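All protein chains but one are shown at their positions in the complex.
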Amino acid sequence: MITAERKPMEEILEFVRPYSRILLVGCNECVTVCAAGGRKEVGILSAGLQMALMKEGKTLDVKEVTLERQCDPEYVEELVTYIDQADIILSMACGCGVQEIARRYKEKPVYPALNTKFMGASERQGIWAERCQGCGDCLLGITGGICPIARCSKRIMNGPCGGSTQGKCEISSDVDCVWQLIWDRLKALGMENRYEDIMAAKDWRSSRDGGPRKIIREDLAE
Amino acid sequence: MGDFEPVIVAFCCHYCAYTAADMAGSMRLNYPSNVNIVRVPCSGKIDVKHILRALQNGADGVYVAGCLEGDCHFKNGNVKAARRVAYAKKLLDEIGIGGDRVEMVTMSAGMGERFARTATDITEKIRALGPNPVKNALAKKRQS
Partner (left out) sequence: MKTESNIEKILASGQLVVTSECGPPRGAVPEKVKEKAEMLRGYVDGINVTDNQTAMVRMSSLAACIIIKQMGLDPILQMVTRDRNRLAMQSDIIGAYAHGINTMLCLSGDHPHFGDHPMAANVYDLDSIQFIQMVKKMRDEGKFQGGEDIDTPPKMFIGAAANPFADPFELRVARLAKKIKAGVDFIQTQCVYNLDKFETWMKGVCDRGLHEKVAILPGITPMKTAGMARYMKNKVPGMDVPDELVKRMAGVPKEKQAEEGIKISIEAIERLKEVEGVRGFHIMAIEWEQKVPEIVEKAGLLPRPQF
């Protein structure tokens, strides 16, 4: 999923202060799963913002809406019913959702309530960790299903570097050395012999470095 | 400020604190009438949102009363409740309402006395803190 975290309240309050009517929009997808921008978090943020402004002697009308998906135009269209009653839109989706709203509702300012973080997985309840950088040319097939691009601090493709210590990365004992994980996994799979194959310099064009990316499926595109 | 009577919302677990409140009643123990009890099936049922909504609607203080550690009828609802209370405290500090308006307490069903004392202590603590800062705006809004 795409993970996110709520911005500090003060930063959000800065966005909101000049206005009195906001449309606060959550998203039912990834940000619901990572407890950052689903229906529940919309309610919490709404109460928090309203209280903060009440304390300042102001009132804030908040219309709370949580869309099925903020990154799809058909769902974002649903906001059309509420848009006229709002001065601004405050989005609790990832950056994709915020931009979809900006694209559709050109006359209203839209602000992000979240910081979008990374593509990750849930390690356990309440803990999410980065797993994929969307490099566009997946190499998990040769690294035992564990990604050095996303999970090595130096994205070393032929690791581990000299800083690997007792399974941990040199930058922090909270970070696993991904090359230790890869090696352990290759061993468990009986694929140790693969280790000495050099992974050649990556062609980063498939990644962000090639410019903004787009997928066109001609069988589906209308 | 002398005549300030705080409004307290107490989310009480059916299996402990709510029964303890009953017990306090049958023991004829006095506790402040400021405390408004909301019975919940488990303290773990309470979310940050419920705490915030109570404050937003004019409560001066909120507390969640769950079972003693290790005694939750649903295993660990009380532990979850404690974490949510901590989250709510942090957020309330961030927005200047003050996290100390919210507390997590624990007790067993038989602790009528503790229920009464907790109700008194928290009422007094909130009385000392003064009214919830949102109240003025709320009153204005209600007038209009």
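Think of it as A and B in the order they're written, each chain with its own count starting at 1.
To be clear about the criterion, a contact is a pair of C-beta atoms (placed from the backbone, for glycine too) under 8 Å apart; a residue touches a chain by one contact, two chains touch by 3 or more.
Predicted model, so just to flag it, every value in this text is computed and none were measured.
Q: Write down which of A:127, A:201 or A:215 is the residue touching the left-out chain.
A: The missing chain is touched by A:201.
Q: Determine which one of A:5, A:130 or A:170 touches the chain that has been left out.
A: A:170
Q: If the missing chain were put back, which residues of subunit A would it touch?
A: Spelled out for subunit A, the touching residues are 153-167, 170-172, 177, 179-180, 183, 195-196, 198-201, 204.
Everything that follows uses one rule, which is that only the chains that are shown with their structure count from here on.
Q: On a C-alpha centroid basis, what's the spacing between subunit A and subunit B, in Å?
A: Computed from C-alpha means, the inter-chain centre distance equals 35 Å.
Q: Inside the complex, what are the residues of subunit A that reach subunit B?
A: Of all residues in subunit A, those touching subunit B are 8-10, 13, 40, 43-44, 47-55, 57-59.
Q: Please output the residues of subunit B touching subunit A within their complex, sorted ascending.
A: Residues in contact with subunit A: 47-49, 52-53, 55-56, 91, 94-97, 133-134, 136-138, 140-141.
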